[in-house]
Structure formats: structure tokens, C-alpha cells
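Only a portion of the chains appears, each positioned as in the full assembly.
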Amino acid sequence: MGQIVTFGEVLMRISPRGNKKFIQSNIVEFYFGGTELNVGISISNFGGDVKHISVVSEDFIGETALAYIRQFGMDTSSIVLSKRPLGVYFLEVGAVIRPSMISYNRSHSAFSEIVPAKVNWEKALKKGEWMHWTGITPALSQGAFDTLKEGLKLAREKGMAVSADPTYRSDLWKYGQDPKAALTELLHYSTIFIGGVNEINEVLGTEFGYGNDDFIKASKQLMDTFPTIEKVFDKIRTSLNSSWHKIRARMWNGVDFRETKDLDITHVVDRIGTGDAFAAGLIYGLQQYDDYKAMEFASAACALKHTYEGDVNLATVKEVNSILAGNITGRLVR
Amino acid sequence: MGQIVTFGEVLMRISPRGNKKFIQSNIVEFYFGGTELNVGISISNFGGDVKHISVVSEDFIGETALAYIRQFGMDTSSIVLSKRPLGVYFLEVGAVIRPSMISYNRSHSAFSEIVPAKVNWEKALKKGEWMHWTGITPALSQGAFDTLKEGLKLAREKGMAVSADPTYRSDLWKYGQDPKAALTELLHYSTIFIGGVNEINEVLGTEFGYGNDDFIKASKQLMDTFPTIEKVFDKIRTSLNSSWHKIRARMWNGVDFRETKDLDITHVVDRIGTGDAFAAGLIYGLQQYDDYKAMEFASAACALKHTYEGDVNLATVKEVNSILAGNITGRLVR
């Protein structure tokens, strides 16, 4: 399997331990994350060859971010340095009926000022076989949108697969672009759609419901509009509260509709990055297995991510497959 | 809304992290608390103007307690210094079938030696509109009882509302007073009763059961005995075990009986101070809303408190109202 390429902002995540608020303790922990990076690291943990492309600050914080990424064995050779600071997000982890809260400091970050000239896409995609993008990057700045578009264009020219997770986040998109138009343009370079009815409605301007029939109809209309898209995968979360979720997935690949059973996450450790874990499982799975097995793999990966602190899924292929083999009772592994 | 006044002991709470016992780790955390202070801080977090009256030690521990209280924006100008040490309580947090355990070191604390001469109630209640007391303070010492009585008397003379949470704690009351007589005397200065059938039976010497009918009858008899009391609010906890509770509330305001639905706290973080969070929600709510909405607000506040470490409820009005608006699935707030 060739190199998987991810492109997006690297953020420093800072949060108090457990369920504390910042007002309760001046001792906090940090990890690094970012939706596309999370996908990349997870695939790297599955044994994939992954390159992440980004911009980090030219200081000890940027150096620490690079070290963090390198420890997972990722290729950081296309990460650029900048005089601007690394983006930061602060997180207070909720519990039960209390939601987690996030505050961002990213609007003038090292990444936000990226422009196409900063990335040598030819070189960056040299070994590339698959590229993954999300709706976060084009929402950050005109330069981020332009740079991503240039990368996707080349990726497609090189015949690479392109997976899209076109999440729409209304708190971003401050720089003037119309989200729907921008996402539409980028989806024309994509082959795998990771998202559900909400995301489809967003880009098509439709109003499909959440049932399986509507999902299939929505997927079909999406594929009609974007002929490069071959498959649609939707992860479905049912939340009792902050601490108790269920995860399942469904798919339409132009031929078959399939869905998985719920995995019951009775004690959520950390939900951040669980969607990214699903995308990573899917990208890895589609290169190894058939569509349904890939979706099952992705669901189990997503479920496992809920048990790791931090943004990234630390599970190995062996561990994900053990879940699929039914080992979900938590029996000690020696 | 005028100033809310709380009066009671400030305790330093010391506990190991998570579910550890002291024998397992010599690293511990401290917060400050005390039932009336907890009420005050919570109301302050709701935006109320709150003054807490107490006695703290004249050393760096007392200074730290004052700083703790001030950070919430409270008025500490009527807190008195003493040569005696601040009261301390040690806590080991249980889990599932293991109960939490508390050991107190408060019997000769700075607060326990309070006498009426130490508090200038005229000055202390100058801006006061509401005063709150609990059954803990009169249980600590004769001086505490006397000082509280003097304050309540003046509060009523000034036409302030007075809420009473006359919890009876059999492990206190060591100084000779008869609990029933003492609480009875103080209830004659009160307008809102926060408590259930147990507390009513305690002061009336009755034996009402826990059903709603008995609750109404008990409330009526209470109001007959204490004509100043206008409303009775009862918070009901159903515990599966240390880690899983349900919270609801009911009320009798002389006209209507109402009750709320259960809020399911599937993963309790910290139950200390949840009753105080209910009282605080009620005091704030009764100044803003009708009785039923106030009780709903108080229940949601109480439920939220279970998700914060420490004695005090850190929720804002916006956060409590978000629960009442149905946002209980823990969806991330950005």
C-alpha cells in the first residue's frame, strides 16, 4: 500500500485532568491534534505509511509538535515552519449531562496563513496513493482553501483516491467564502464520501431525513451530483449523555446498503477525534478489505477511540480486529 | 436582585485523587467548602451578589480560603479572622458499592468559637435581600447557634426572605443543645423550607411516609406550625450505588403540588455539595422564575453539580438552562 497523505492544521490541545475546569486546577495536560492529523496518526498506528502536510511554529512548541508526530513514525518532511504561533485549543471535559467545552485560539495561527506557494505538492505527493481532506481546512482561510484545492487537483491527476469528510462547522468560515460553494468545488475531486445525511443536505441543499431509505436516496443524489464519488459511509452516534454513547455505521456503495450493529460505549473516556478514528479505519480498511468489512473495521476503530485520552486513536490493527472477533468483554491481555 | 447572605463555616477539604485512599498516595488535592458557602458560591456563579459571613484562621490557610472565595466574586468583607485553625475535612471518594468516607477536624476550629459579638449584623445585612441557613451551623456550638439566631432575627426585621435547609446531622450537636428545640426556634424566622419528609418529621416529631400524599400533608402541618414558611421544596435522590444516582424534586407552595422528572446521573463525579447546589438553584430561581420553574432550575443545577469535583457548583445560568432546554446528550460546545 502506498503513502496516505493528510493535510491540515496541527493544534495544541490543553485541558485539565479528568472533569476539572480550568478554574479548578493550574495543572493541565497537552496533546496535539487536528482532524486530518488524527486520521493520519491512526493510519500510521495501523502500520500505514503516512505523510502529514502542515505548517507549525518555528519555536519550541512547533518542535514539540513535530516530535509528537514523528513518534508515531509519520513522514514530516513536508511540514513547513512559520514565524506565527501554533494554534491552540482549550478543552474542559464534561461528564453525564454536562457537555465538554472547547475554546479556540487558531484564527491567526501558523497554519491559517498558509498559501499555495508554501507547499511543493509535486514533491509532497510523490509516493502518494490516497489523500484525505475534511471540511475544517477550507473553513480556516482563503489560503488554506486554495492550497488544499491545489493538492486535491494534483492528487486526482495522479490517480490517487481521495476521501472527503466535509463536516460543516458554522463557527469557522470567517474569511468570506461561501461554505456550500467551497465544499462543492472540493468534492468534485473526491472518491469516497465520509458523512451522513446532514453533510449531504449541506452540500446539496436538500432536506433528507435520517432513516435508511433517505440515506440511500441522499447518497444516490450525491453520487449523481459528484460522479467521482463511489461510496458513502456514515457513522451514527447515539448519545445517552456525555459519558455513554453507542456507535454504528451504514454505507451505500452504489450497489449495496449495509449497516453494522451498535457498539455500546458505556463509559466514554474521550470522544474527541472519534470521527477521525472512523475515517482512518475506513481508509485503512478499504485498502485491505471489502466495503462492509472496512466499515465494520472503521466502526470498531471508532468505538475503541472513545477509550483513549487525547485526539488520536492509538489502537493497532490487531486490537481492532480483536473487537470484531467478539472480544468485547475486556478480558485482560497478558 | 439584592444581596444574598450566607453564614457558616468554611472548611478545607482534602482528598486523594480519583478513588484512592490516603494510604495509597501522599499526593492529595484540596478545595474549600461548607454547606452555606457552597450555596453562596453557586449563586455567585449564577450572577448573584452574594456575601458570605464566617470566621477563618489568621494564617496562610485562612488567606488561601479567602482567596478561594474571592475568586468567585463574592463579598468577603464580613469574614472575621481568628487565631484558631480553619476546620478541615478529609474525604476518601468511594465508587460503586463502596461509600465515600469523611473524617472531620472541626470541633475547635476558627468558626466553632464564634460568638454574636464577632459579627456586626447591622453592617453585614445592609444590602441583604435574602438570607440562607442550614442545620449544620446551629449544630456546631452554642456561639454558632446564638450568632445565627441574632442574624436571622435581624434579617426578618428587615423583611428579608429566609431559606432554611434544616438538615439534622446526628454526629454534630455535641455542645448540649436539643436539636429539635434549636431548629424549631430558628425555623420561626424562615420563609422557605428546603427539605423533605425526614426533615419535617425531625422538627415536628411526626412520622409521615415518603409518598407524595404524605409529603403534602407533612408540608401543610409544617406550615401550620411555622406560619412564616410559605413553600416547601424537596429534592429526591435515588441511588443505585455511589456512582449512579437519579435526581428529581417536588414542592408544595400552599396551593400547588408539583414534581419534576428524574435526571439520570449515570457516572457521578462528585456528590458532595449537590444538595447545596439544589438550594442555590432554588434561591436564584425563586427570584427569577415562578415556583415550578425555580424547582426545575434547582433540580438541573443539582444534577449538574454531580459532574464537578469539589464542594461547589460551577455551572452558569446558561448551562443550567441548556439542560432544561433538553440538551442532555453531552454534545460538544465550541
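Annotations for the structure displayed:
As written, the chain order gives the labels A and B, with residue 1 at the start of each chain.
Here is the rule we use: a residue touches a chain if its C-beta (ideal position, glycine included) is under 8 Å from a C-beta of that chain, and two chains touch if they have at least 3 such contacts.
Quantities reported herein were computed from a predicted structural model and do not represent experimental measurements.
In this structure file the full complex is assembled from 6 copies of one chain, 2 of which are shown.
The rule we apply is simple: only the chains that are shown with their structure count from here on.
Contacts from chain B toward chain A in the complex involve residues 18, 29, 31, 71, 263-269, 303-304, 306-310, 314-315, 319, 322-323, 327-334. Those residues of chain A that touch chain B in the complex are listed here as 18-21, 23-25, 94-104, 169, 171, 239-244, 267, 271-272.
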